[in-house]
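The block underneath contains the structure these notes are about, expressed in structure tokens.
Only one protein chain is missing; all other protein chains are in place.
Take a look at subunit A:
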Amino acid sequence: MDSMVRNPDVKQRDAAQAVVVAVSSDAIFDPEVEQVHGATEPLRKGDAFSFMKAIQVVNERLLTLNSDETLLFDVILLSNDSEEKHSRIIASAKHYGLDIGRFCFCNKEDSIESLQSNEVKLFLSMDTNDVCKALQKGVPAALLYHQTDPNHQTEDQLKVVFSGDVIGSSEEMLHGLREQGFTETQLQGFKTAKGSVKEFAILMGEMRRRFGLEGSPLCTGLMTVWSSRDVCASALKTLRGWGLLVDEAFCLAGAPRSPILNLGFIGNTMKSSTYVKEGRDYSMYYGLEV
């Protein structure tokens, strides 16, 4: 059972046409250690905050190009917080002028169902377990985490980077991984991830095409972390087949990601399948425990 609250300050999107993205409230607003009863001041910004702002910039630019645009990001804030915090969350969203279309308040156990019933195209959270559970149930999900370099905080470009290791994977490549010791569960995880990222990639391709090559508020990329360049090439072809021509491509061939991550371009330390990154600050990724 969930309680869906529409945000009166935000124009409602046509959910069937939009890219519905659910974001955990703990990512948008700093989950406070102490629950101060009766506190009313706005919640502090969380780690996904500038990601929200970057999404807003993309939406604004899309509407500038076409005021009737329906392919917009439609954000649902997903909250498992206690009831007394609900109004404070809504008030905080208003305070910061966040482009959140709906607030979904539900128990933790009911989260997956809420995601499924609202046809969420991508669920973002900072909790690994939540992300894994969602993935296992077939909900595309990715982990948001905080980039610690304060010099790379920008809110003006949303960077979405996909994993070449997953998208470029083939039966042959998976067989090779089997020989290297990956378990069947892990390999199945690859296949599931590839399937669930497809729809989101198609939408990103469509959205990216609304903008020109240069000066786009949406930047797309591909990163292959441990596979060969041929897997990367395969991923580029696959994405192209899905209608997405990426702007950037990286093939690390086993080089450590952390130096690159600290640049703020891609931020994650786990092997993953989808990185979504906003303005050099964060990244979100599947919790693929490979």
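Going forward, contacts are C-beta pairs under 8 Å (C-beta built on N, C-alpha and C of every residue); 3 or more make two chains touch, one makes a residue touch a chain; residues count from 1.
We adopt the following convention: contacts and distances are computed from a predicted model.
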{"item": "Name under which UniProt lists the unshown chain, selected from \"TTC14 protein\", \"Serine palmitoyltransferase small subunit A\", \"Acyl-CoA thioesterase 18\" or \"5'-nucleotidase, cytosolic IA\"", "value": "\"5'-nucleotidase, cytosolic IA\""}
{"item": "Given A:95, A:108 or A:237, the one touching the chain that is not displayed", "value": "A:237"}
{"item": "Touching residue (missing chain; options A:101, A:205 or A:221)", "value": "A:221"}
{"item": "Hidden partner interface residues of subunit A, rising order", "value": "213-214, 219, 221-222, 226-230, 232-233, 236-237, 245-256, 259-260, 262-263, 265"}
